[in-house]
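Only one protein chain is missing from this complex, and each of the others stays in its spot.
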Amino acid sequence: MLRFLLGIWLTAVIIVSFAFPIVANPRQWFEFPVIPGLDQKARILFFHVPMSWTAVLAFAVSMVFAIRYLATKNQDNDIRSVSSAGLGFMFCLLATVTGSIWAKFNWGSFWNWDPRETSIFVLLLIYGAYFALRSALDDEQKRATLAAVYAIIAGVTVPFFIFIMPRIMASLHPEPIVNTEGKIHMNGTMLTVFLSSLAGFTALYVWMLNLRIRLARIEFQRQTRG
Amino acid sequence: MMGSLRSTTAMFLKDFRSELRTRYALTALMLFVITTLSIILFSIGNESVSPEILSGVLWIIVFFSAMSGLSRTFVSEEERGTVLTLQLLAKPLTVFFGKLLFNFALLASLNTVAGTLYIILINDFVVKNYAIFLLTMLLGTLGLSAASTIIAAVVSKANTKGTLYPVMAFPILLPLLLTVISATRLAVEGAPFSEAAGEFRVLFSYFVVIVAVSYLVFEFIWKD
Amino acid sequence: MMGSLRSTTAMFLKDFRSELRTRYALTALMLFVITTLSIILFSIGNESVSPEILSGVLWIIVFFSAMSGLSRTFVSEEERGTVLTLQLLAKPLTVFFGKLLFNFALLASLNTVAGTLYIILINDFVVKNYAIFLLTMLLGTLGLSAASTIIAAVVSKANTKGTLYPVMAFPILLPLLLTVISATRLAVEGAPFSEAAGEFRVLFSYFVVIVAVSYLVFEFIWKD
Amino acid sequence: MPTAILHASNLAKVFNRRSIFSNINFVIPHGRSFAITGRNGSGKSTLVKILAGVISPNDGNFTITLDGTEVKRDDIYRHVGLVAPYLQLYEEFSAWENLDLFRKLRGVDVPDVSLDGLLEKVGLYKRKHDLVRTYSSGMKQRLKYAFALLHEPEVLLLDEPTSNLDAEGMSMVSEVIAVHRTKGIVIVATNVREEVQRCDASLDLDADPARQGVRS
Partner (left out) sequence: MPTAILHASNLAKVFNRRSIFSNINFVIPHGRSFAITGRNGSGKSTLVKILAGVISPNDGNFTITLDGTEVKRDDIYRHVGLVAPYLQLYEEFSAWENLDLFRKLRGVDVPDVSLDGLLEKVGLYKRKHDLVRTYSSGMKQRLKYAFALLHEPEVLLLDEPTSNLDAEGMSMVSEVIAVHRTKGIVIVATNVREEVQRCDASLDLDADPARQGVRS
């Protein structure tokens, strides 16, 4: 039941985000304002940003359960951790793809080592390595432990990027929506749509996570018996 | 903290001596540095290259050599089955810091060779501010050896060691590499020391953070 | 000549499996290439580099891949004490050619990916004469894998035989690398095929010589 | 030397979901020797490794108490000595270099003379400067005894104590057991009937309901 609501919700968001016109100074409730630098292209914001945020969220969750695993040595925590990591990887890919398509039209090229691009690229590398490591370990306790350890080690190095990237290269990437001056380029409508999309994607993530966890658990039980 | 210092040095000396006997790691490292350097020299020929690129290349060489040599410390313990022996002889941290010390020594000697040769052989690479250059080398070596040691510990437990090591190490080392490269640039451009302060702060804290994390997680890797 | 072909392939498959146990391991290889490449990409950044240097850098990558396979080849047999087992199972040459095949396969697959990505990702690196480029890649890979295999064999015995053989590795490798680099340059400069004929002759004969020599000396290295 | 007691209460070990053994219970008081038997793959070595503190049980727990104070898990390695087939010493070093490394790693102050004494006792004195790589299987086994006794542990764990040894080596082993029994605890994991009978008490893992021999 819930999942139908989710489906309807997301389709609504998609339709709206494309249907509503973008005008210089919106009067009707259904009009989006122009965001300087990205006019029609602003629409992707409704997908690109939620995706990236969901990815970040998923990795965070994965990290939490990784730490829990090390604390409890309970295999179930590993199941949760890896499931979330997988989803994070997927959303991260989507964000990159949408992002780079966006980049193509905004900055002229799909990829040009923009800090944001670099950081997400590294994120992909880290979790690529994470899964490669998992596949190279037979014993499941070891697999869980070492994967968790690696995720943690990688995790602590991420902040360094945030710090050094600006020093090394300037970014073309638009300011965070909630940026320093706290000025918001969106009007009520746009913000509503944006936030609904954000909520929609988060819900999608939660739903998929539960599916994967249940699946993994069943798999686990099956192997225990067989 | 790191077990008694005495046993840590013992651990270090053990690896050191067995390296002197087998020369596996050292061979790999040196072979790589020398070969790569001569490739660079050859391909540069007599055209001039921007110092930016040169400082990048220097650290590429260092990174690659590190990747081809530094995993040995743990991998060989694993393959000869002496892990159990060590577990019965010393605290995990003694082992870790011993290995770290060894990798540092290895990498330091490597970098000294690489750096010296680089400066001597490549004319376009002129260090204008040695204070920056040397400090970068030092901090870079520290951070690099710390990160590659803990990753080596993880990789040693995996099946595909050869190719997995750089894959796992790179994303973790990247912030370090980017920083040392920009610091090296400053050294070559002859910027005042103060300008590199930011880089040094990053490098130092990187080292501290990695060691701290290793300190916390190593036992999980070491004991099964 | 190389023991029966069947047993040679068996030898090859054994190393292949122990390196790539799971089907996912292939992604590890991909990542390996991507990693090595992105290091280059980072240090190049957005500035433009001469094709000469780029062709040098390409071969640094290739050489690195060769090294990472190298440690796997004989040293691990030595350290795990499975040398005796192999001696009881097969003729020395079966072992050698098995290992050679493995190193070649590993290197070839890595290079294919690396070369392709290199051309795609690095805009300044434009191959004008693909015939030359591909043939160079092939011959280079052959020569490099042959050389690194026999070197690995020597290195693995270095401790027991207590010698400095490894140092010889460098002079052995250098001519090969320099030749492939200049050949690659020709490919990039779009020289006519005939112009690279000299390089190809060198590369081919290099491969033949190395294999022939290995064929003769391997038995002495292998049996103690 | 302090009086040692070893308590094990319903220990269980599972490897990749295969239960090796479960609810193992025993108490070994000071001055006793204890035998662990069972067919190949029954879990002797696993149990030994658990008691040595190098792998952790999936269930239950065990404690070594010295003069009433319990030994912390991280410190167990100081108080146990292990001889086992899966124990490897450093082959690129000589016997002497190995022992020298061990005392330094452990941070125990064993004078050179007692190292020599130890080597004499295990019959390797004359060969102490040869690389372990060149040792025969029996000589390696002998060196493991030096490894296990170096730090005078309260608990001595012997997994297949007499394997690879000749008659003279075997008598050395029984002497070691006899002597060490008076100083602390000796645990022997073996398939040899005589060795089991020589111990004060014994545990047969095959008797364990959840036992897992090779055949099963």
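Labels A, B, C and D are assigned to the chains in the order they are written; within every chain, residues are numbered from 1.
Please note the rule applied: contacts are C-beta pairs under 8 Å (C-beta built on N, C-alpha and C of every residue); 3 or more make two chains touch, one makes a residue touch a chain.
The structure displayed is predicted, hence computed values, not measured ones.
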Out of D:32, D:104, D:127 or D:181, the sole contact with the unshown chain comes from D:127
Touching the missing chain, which residues of chain D?
15-16, 38-41, 44-45, 85-86, 123-124, 126-127, 134-139, 141-142, 160, 163-169, 191, 214-216
Contacts of chain C with the absent chain, listed as residue ranges
3-4, 6-7, 9-11, 13-14, 17-18, 21, 80-82, 84-91, 94, 223-224
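Keep this in mind: only the chains that are shown with their structure count from here on.
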Going by the touch criterion at the top, tell me which pair is linked by more C-beta contacts: A-B or A-C.
A-B
So the centre of each chain is just the mean of its C-alpha atoms; given that, what is the distance between chain A and chain C in Å?
39
Chain-centre distance (mean CA atoms) for chain A and chain D, in whole Å, is 52
Per the C-alpha centroid definition, the whole-Å distance linking chain C and chain D comes out as 46
Among the residues of chain C, which are close enough to touch at least two other chains?
21-22, 25, 28, 31, 35, 38, 42, 45, 159
Touching two or more other chains - residue numbers and ranges from chain D
92
Between which chains does touch occur?
A-B, A-C, A-D, B-C, B-D
